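Please find one structure pasted underneath; my questions will follow.
Showing just some of the chains, left in place.
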Amino acid sequence: MCRFTFYRGEPVALSQLLTEPRHSLIQQSYRSHEREEPLNGDGFGLAWYVEQSEEPATFRAVTPAWSNRNLRELARVTRSGCVLAHVRAATQVLEVSETNCHPFKHGRHTLMHNGDVGGFHAVRRPLLDSLGDRAFGSIRGSTDSEHLFAVYLDELDRAGVAAPGMEGMAEALERAIDRVLDLADQHAPGEPSYLNLVVSDGECAVACRYVTEDPRDAETLYVARGRYQCIDGQARVLPAPDGGGAVLISSERLGDDPAWEAVPVGWWLLVSPRLEVTYRPMRVGPGFEHPPRPLPVP
Amino acid sequence: MCRFTFYRGEPVALSQLLTEPRHSLIQQSYRSHEREEPLNGDGFGLAWYVEQSEEPATFRAVTPAWSNRNLRELARVTRSGCVLAHVRAATQVLEVSETNCHPFKHGRHTLMHNGDVGGFHAVRRPLLDSLGDRAFGSIRGSTDSEHLFAVYLDELDRAGVAAPGMEGMAEALERAIDRVLDLADQHAPGEPSYLNLVVSDGECAVACRYVTEDPRDAETLYVARGRYQCIDGQARVLPAPDGGGAVLISSERLGDDPAWEAVPVGWWLLVSPRLEVTYRPMRVGPGFEHPPRPLPVP
Amino acid sequence: MCRFTFYRGEPVALSQLLTEPRHSLIQQSYRSHEREEPLNGDGFGLAWYVEQSEEPATFRAVTPAWSNRNLRELARVTRSGCVLAHVRAATQVLEVSETNCHPFKHGRHTLMHNGDVGGFHAVRRPLLDSLGDRAFGSIRGSTDSEHLFAVYLDELDRAGVAAPGMEGMAEALERAIDRVLDLADQHAPGEPSYLNLVVSDGECAVACRYVTEDPRDAETLYVARGRYQCIDGQARVLPAPDGGGAVLISSERLGDDPAWEAVPVGWWLLVSPRLEVTYRPMRVGPGFEHPPRPLPVP
């Protein structure tokens, strides 16, 4: 499985997010705290949105994040108000390639995934059969995550809205997950799926923490909202009473601030262009019970 | 497009084939003589058969062959009686990955390709639809060549023979090409296909030089038979009156020996386990005229 | 040997410089026009200066520039007013590593090189002996170019000026070349050196085109001054009567504008922070005759 960090807010130096925090994603690439297996060394990827381009830029590599000089240089001089970053632990270790590194991108849309589609080897073919040509043509690699992204793009195509916005993205992702879980149920019954996901269009984002089995087995996911800064390795998310600042969604907390809150399993997390955060129960899979969600993000 | 070299015969040090000849495949990777564009630097690959394993070993890399230290070391100490070697010029340069490097392998079977399937972007989907599950599941990358290999494996599956041998392989490859050209004709009419191919099972091999357009546009391909050696950079194929020695099939001649003969366009070249070489006209595509083939390989 | 492009002026998207021009550096990486051997595929590197950091950022890779997706993405969204870009043809092909890719960087200072230090294997040790500890400690790789850079840093240290500026940089580079040529003369007499160089501190730059042998054997180098733009693959350097715009120094012309002028062999080219371009004869080596320089850069 993997670890990821999403940031949306005031433009920030990528180094503030990726390399400086004591428990940054790069540290998570070799010393993850909240997984049995602490290693995520099968490549990594970034996507970041900039003003001058509709399409986000990506940087992906098959070498471990911790020793990548180019990543450190890039992070030092690059600023963005919307960033997706991902370190990979390949489900099947022999398929490490740049093409298989997250985040996946199509036009303005990006996705990253921490988890597995259960029984993907059996699901892949009917999944491909179900796609429209555009979504089919978008696939370059062999990961379950990229195939799930293609189903999401397919749902955006079916909706036929040029700029779906937060609501449209949430709907498309919900339908996509539903389609994939339905296929998994038919072709690989009993195989559990783990779906911690973030999709974004650079303005808003939709995230979820989900597992088809016992919710206690879900991969970890946290959210924090406030003014983000990292000083001397201490990542802080400070109260922003005026509602400004940033929203961070991360597999592991970047610091020990009380601002970090566990995302409840089975709930959507919606981030609006104005950085409002809303929870909403996921309506996917057969008869999933939504655990009550904790206190709202302040 | 690409360049390749095939060897079948007395076990030979790979360096004799790949690094020592003045016009070896490695030199062809940066100074190809017989193509307009002299560069084949988008990765390379080897497959070699050894006695102790049914399945050949492969070595593939995305960096250029000419600067790969591991390739030189490996070639220096490895011997084999059946070798496929390939340097790649990516048709679409942004898809360079180990998964997309030739030769492709499945069990005992290998394939390498110099050329293009015309209009592959339009052909890919119906091609995948036409495959049985095993052949479908064999595909890891995104190249036309690997998809063609999957059709070949599918034909081997349809024939249902465990050890197809030279005749079975030739039939399967002919049917595979026919299927692919038929799909290209339907979904991308008018797009030319270039199909210089070698398939092998470690014992025998089937090769062809083919183009759907004017035969004069075919990529180059040569064959030589005899005792192979390379001394001081001079690759020689010497007469072997007793029929021993080796068969070499190569996009470009490794030396200026008269033993090298151009493979006629539109003809199969069959290499038996006893190293007999037979020509046979290809029966593929709509109404292809087989140019008369030149003198037989001695 | 290698090819390089330097840009100093109005901030520009790196893609305008590196990927869009029909004869961009990326194209020069596989189809150089002005060298016998057209290939520069042994890695590449960039350095670019940004406002928010004293130290420029670098991006270096051992794979060829032409197929590097990360380079294309980065170039698309990154702007800078001072850029060094380099594609490498390894003098000794088995030493391809990121550490050996140009540009070399130390603090604010950068250098790139197209050429060779004659007999470097014999020069290296006495060169290292001659260095102060700081310059000695800056060396990470094994190229002649990085060692020459260390001598340059050593000369900056000897001068002891914190911000040497254009004049200080020119002096340090002249002394460095003189030291290196002197060592070459002692330890590898008769081996020719080719020294096309650019050094920069992000504000100004010093470049030269030099060879110890017949000036007609010098590697090519061009300079252009004006307003730079690239539209539909056409790189243009348009007149900028008010003196604004940019200065470009490149192994090969990016377009066929008359603005491009060959740098005379044996002359310094100095670029001031205000983009004034000055020529000055090089005082290096034993008894070098400076060919008369052509018309001044307008």
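We call the chains A, B and C, going by the order they appear; numbering starts again at 1 in every chain.
Convention: a residue touches a chain if its C-beta (ideal position, glycine included) is under 8 Å from a C-beta of that chain, and two chains touch if they have at least 3 such contacts.
Here the structure is a predicted model, which is why all the values come from computation and not from measurement.
The total count of identical chains across the complete complex in this file is 4, with 3 shown in place.
Please note the rule applied: only the chains that are shown with their structure count from here on.
The angle needed to superpose chain A on chain B by their Cα atoms is 180 degrees, rounded to the nearest 5. Between the Cα centres of chain B and chain C there is a gap of 42 Å. Per-chain CA centroids place chain A at a distance of 41 Å from chain C.
Each of residues 98 in chain A touches at least two other chains. Residue ranges of chain B in contact with chain C, taken from their complex: 30-31, 38-39, 41-42, 62-64, 66-67, 69, 72, 90, 93-94, 96.
Chain contact summary for the complex, chain A toward chain C: residues 13, 48, 50, 52-53, 57-61, 69-70, 73-74, 76-79, 98.
Those residues of chain A that touch chain B in the complex are listed here as 95, 97-99, 121, 125, 128-129, 133, 136-137, 140-142.
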